[in-house]
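With one protein chain removed, the remaining protein chains of the complex are shown where they sit.
Order as written gives the chain letters A, B and C; numbering starts at 1 within each chain.
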Amino acid sequence: MTRNLRDRFFAARKLTVDLVKPLSDADATVQSMPDASPAKWHLAHVTWFLESFILRDHVPGYRAFDDSFAYLFNSYYEAEGARHSRAARGLITRPSLVEVHAYRAHVEAALDAHWNNLPESALALLELGIQHEQQHQELLLTDILHLFSQNPTYPAYWPEPVVRAVPDAQAPAARWVSGPSGMQLIGHGGSTFAFDCEGPRHEVFLQPFALSSRTVSNGEWMQFMNDNGYGEPRHWLSDGWAWVQREHVGAPLYWQQDRDGQWLSFGLDGLRAIDLSAPVTHINLFEADAYASWADARLPTEAEWEAAAESHDAAAGNQLDAAGPVRPNASQAASLFGNVWQWTGSAYRPYPGFRAADGAVGEYNGKFMSGQFVLRGGSCATPRGHVRASYRNFFYPHQRWQFTGLRLARDV
Amino acid sequence: MTRNLRDRFFAARKLTVDLVKPLSDADATVQSMPDASPAKWHLAHVTWFLESFILRDHVPGYRAFDDSFAYLFNSYYEAEGARHSRAARGLITRPSLVEVHAYRAHVEAALDAHWNNLPESALALLELGIQHEQQHQELLLTDILHLFSQNPTYPAYWPEPVVRAVPDAQAPAARWVSGPSGMQLIGHGGSTFAFDCEGPRHEVFLQPFALSSRTVSNGEWMQFMNDNGYGEPRHWLSDGWAWVQREHVGAPLYWQQDRDGQWLSFGLDGLRAIDLSAPVTHINLFEADAYASWADARLPTEAEWEAAAESHDAAAGNQLDAAGPVRPNASQAASLFGNVWQWTGSAYRPYPGFRAADGAVGEYNGKFMSGQFVLRGGSCATPRGHVRASYRNFFYPHQRWQFTGLRLARDV
Amino acid sequence: MTRNLRDRFFAARKLTVDLVKPLSDADATVQSMPDASPAKWHLAHVTWFLESFILRDHVPGYRAFDDSFAYLFNSYYEAEGARHSRAARGLITRPSLVEVHAYRAHVEAALDAHWNNLPESALALLELGIQHEQQHQELLLTDILHLFSQNPTYPAYWPEPVVRAVPDAQAPAARWVSGPSGMQLIGHGGSTFAFDCEGPRHEVFLQPFALSSRTVSNGEWMQFMNDNGYGEPRHWLSDGWAWVQREHVGAPLYWQQDRDGQWLSFGLDGLRAIDLSAPVTHINLFEADAYASWADARLPTEAEWEAAAESHDAAAGNQLDAAGPVRPNASQAASLFGNVWQWTGSAYRPYPGFRAADGAVGEYNGKFMSGQFVLRGGSCATPRGHVRASYRNFFYPHQRWQFTGLRLARDV
Partner (left out) sequence: MTRNLRDRFFAARKLTVDLVKPLSDADATVQSMPDASPAKWHLAHVTWFLESFILRDHVPGYRAFDDSFAYLFNSYYEAEGARHSRAARGLITRPSLVEVHAYRAHVEAALDAHWNNLPESALALLELGIQHEQQHQELLLTDILHLFSQNPTYPAYWPEPVVRAVPDAQAPAARWVSGPSGMQLIGHGGSTFAFDCEGPRHEVFLQPFALSSRTVSNGEWMQFMNDNGYGEPRHWLSDGWAWVQREHVGAPLYWQQDRDGQWLSFGLDGLRAIDLSAPVTHINLFEADAYASWADARLPTEAEWEAAAESHDAAAGNQLDAAGPVRPNASQAASLFGNVWQWTGSAYRPYPGFRAADGAVGEYNGKFMSGQFVLRGGSCATPRGHVRASYRNFFYPHQRWQFTGLRLARDV
């Protein structure tokens, strides 16, 4: 965070463009499921956010690049008026990818031109704009991964060869590491950037607990599968068991067996043999909870995780630095940050004293506080510098197309 | 709890029979939605629970009343084997209501005959059997109410005349009452009966807060409606707003307007004019949360509610004593117990140190701990003596066919 | 048709009551699928038809038995105003079966009292009322059969023992019988009763053809199954193949295998071993067409069937005479009438010159003339005297809960 706002802003914008370089117009347009959005939509939506909340609201006389874009590229801001149906985002073949890039350039040029005249409140929104762009960088990658996984030819997004895992290498044994218990302070305080849902900072009382020294590995997950983990209802939450049966689930998302029974996983670098020593990913809350039950452990609460993580470097670990293949790796599985988002056992609810911000930006977080669970720590697809100990990510318990994994906890 | 177990057991069994006296065979058979069960199923299921976990497991030589009943009347115990699909419970026209009553009598006679020889572990299951029966008494009433609400002729289950509300009477002004903050102990401890999910007893740290002196009234809810409460997205959780729009919701369940625009509500005593001074009921978590947002307040957490309620008499208030019309009433709206279950802002999750019981009975609570919210305090349909300060009821945020209402909270 | 109208009317009414004698209130109330209706609804609906179109329209001063019944028991007559949703018919637990019987008695008494004063037009409607009642007698039986098939205990509606089929007896070999070709007259003419869709009588030109001397037997169907008939797409219409795969179909409706692999079929007399020599039934158009394709034959057109059937006695064969177990039997499989409705390859469309009747009664047939196929000949559940050579029954190609079978045809 030492670089100034302007440099960080344009660096974030450039990283987005780097990430989409392998995309064709078609790749950028199709929506593979309602949870995902087309890459073109991500590219335009983050730009609409800047155009609306900064240029339109703070630059007198600014004229919109295209009047139809507010309708097409608003995500969920009710206060901003009618918008295109989320599930129909993939039907918008025009504007083209080239036109969306022109839109990005236009808004960037306008911001550049007016930068020095922006009021303080707009600068805070620019900071939010960077953070927002970074969130969509991760979503963009996971949405593209999902789209490509639907193609029977399994195209690799970044087809460069990667160093292969040692066959059958297993992760080193995990240890239990005691966390800080008793009265603890969690939540974001101070003046640095954080999303509204991360605060207020507040006291909680924690019973003694320990966290595993690393996240659960693919090799351990294979043991769970071989021990009939997906077939034994007693491990599962009731909603999770219904999901397993309805969807006929027997492995993490993107895993498949080849004709010889060998397990492969599909990633942005294509189909690869499973690296047993690397962290398991693309599992949902139901699977994480069932695994913990099978392992006679539990998921950490978000307060436990945060209390344990506060003393760690949030910029460490396997996180996104530049465009190129991303995969969870074995060598950094001990880091509390990076590799895979870690499911916690905490429902995503407001902290004591939480108030949503006023205006449209107030819709950023608070209204999603039902039915979802908190994940912590960032992943290999999270831009480095984006995540914090207090950072609260959240998804529904059935969702698993993000880089999601788990770290076990237990009472001591 | 001063009466002995045997008296309480047979009294509970008798109350069930009293509650279903107005039911025809058809009334008792039909299932009006997947969330609800036929009355006949409730009558048989609680009996199957006793037959399986006490007679079969603890009385040597006991022979099942009918071998097909285990399949028909198991609710959700995976460990007990295959069972009839929940959504198809309403297709079982045979056995008849008369046969189900015979089943009840048979199992009661067998328990009576063997009572004095039952081991200690079976006695604990008998206590659980009473509690289980009481839970189904409440469900039975709310399920019948839902069924009758689907009949365009709106039959009254208990058609006796009731004393009518004074027209336009409003509830007295609500006050804020400070609750106990700082370190608090919540959860069930000691040796009296409680469900496994109510414990362990544990310390929590509470910020200063206040609870309203009474639950929200129908009159206040009418103000929310008149102020476009159902039409203003900023009050609503995102999932709640989607629900309002998808289902075209504009009032609590069972409310309807007559030709003159007068609001009526349907209850077990038929269609009645709304009593403005009585607690609002048949609202879901989304509605409760939106109302709180509109009222510039919030829902209490379950820890706040329990800390405030521990010093109150859980057997007070408007609760179920005998068969006959039940409705939330105005006169006891201040009581923390009875009238309407109060939605809390807490997701239903395990307490620190929670472990589910072993065996089939272990499926009673723990596996439902995702996606649901906690309600507290009992309702007019809860058998008196059943509820406690530590009692955790839970439903999904969209459900509203129970007697559910809300009590506001705020930070102080 | 020799008996007078009055005798036939009251005999038809009595047969309905005889048919429902084994029904409990619950049996009569539940709706097992949207295509089926509760028995209570059938009992009331045919009575509402008489009450509305005869008593209300032709008896001055007649007062409805219950004003809510027009809403509850109108089936599909748009001109008669709003009506209860078809899929929700099973939620009407009140009025009870006893009250519906009282409704029937009330309407019958009123008709009896006014019989001699009814105008000619009302007498025509009484004839229609008999025919309508007979149609619902068959539907009532097939709907009850479907309901009971959903009960895992497989209750027998008429549990009396029946004479058992000789094990492994096969139907006698079928022969091809030439039908009348060239210019033929089909459709109903003359003054006797027929539904509007059976006319006008008109000329058609038929190529030479032959019909099988009997309907397809269960034994032949078993050969189709053993020859992978349900697994070979080339036999199937495209919509049929999609249905087979979506529903995982591998046998006629109500067939199941016991633990020894023995095939059983469920009927109104309970679960029985398959009688190989009896006509196959409970198959849909897709299955009938696939079988014909497998057998290197085809379905007859309705014109072919009618031209062949005109010289036969429509009152012969296995048809419904009185309450009691009905099943297709082997001994009368050669008859063109009775046993099983025979799928034709003809879509249900209007004859040249067809005009629907005026008024609500005009909705009886014409509006159903899209998407359905014609069946001919009546079944074991069709009241004897109801069916004619020109009689056109019709169902959607996926439906198979009626007593439906097939008779092969071919070009010669």
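Just so we're on the same page, contacts are C-beta pairs under 8 Å (C-beta built on N, C-alpha and C of every residue); 3 or more make two chains touch, one makes a residue touch a chain.
Predicted model, so just to flag it, every value in this text is computed and none were measured.
Remark: the absent chain touches shown chains A, C in the intact complex.
Interface note: of C:Gly129, C:Gly219 or C:Gly240, the residue touching the hidden chain in the full complex is C:Gly240. From the options A:Leu91, A:Ala113, A:Val177 or A:Ala322, the residue with contact to the chain not on display is A:Leu91. On the side of chain C, the interface with the absent chain consists of residues 76, 78-79, 183, 202-205, 207, 233-234, 236-241, 285-286, 289, 298, 345-347, 349-350, 352-353, 362-363, 367-371, 373, 397, 411, using the contact rule stated above. Seen from chain A, the chain kept out of the figure touches residues 24-30, 32, 40, 68, 71-72, 84, 88, 90-94, 96-97, 147-148, 150-153, 155.
Quick note on the criterion: only the chains that are shown with their structure count from here on.
Looking at chain A and chain C, the chains that touch each of them are B.
Using the mean of the Cα atoms as each chain's centre, the chain most removed from chain C is A. Computed centre separation for the pair chain A/chain C is 58 angstrom, with centres defined by C-alpha atoms. One inter-chain figure worth recording: chain A and chain B are separated by 38 Å, centre to centre, where each centre is the mean of the chain's CA atoms.
The mean-CA centres of chain B and chain C are about 46 angstrom from one another, to the nearest whole unit.
Shared contact sites, meaning residues of chain C that touch two or more other chains, are absent.
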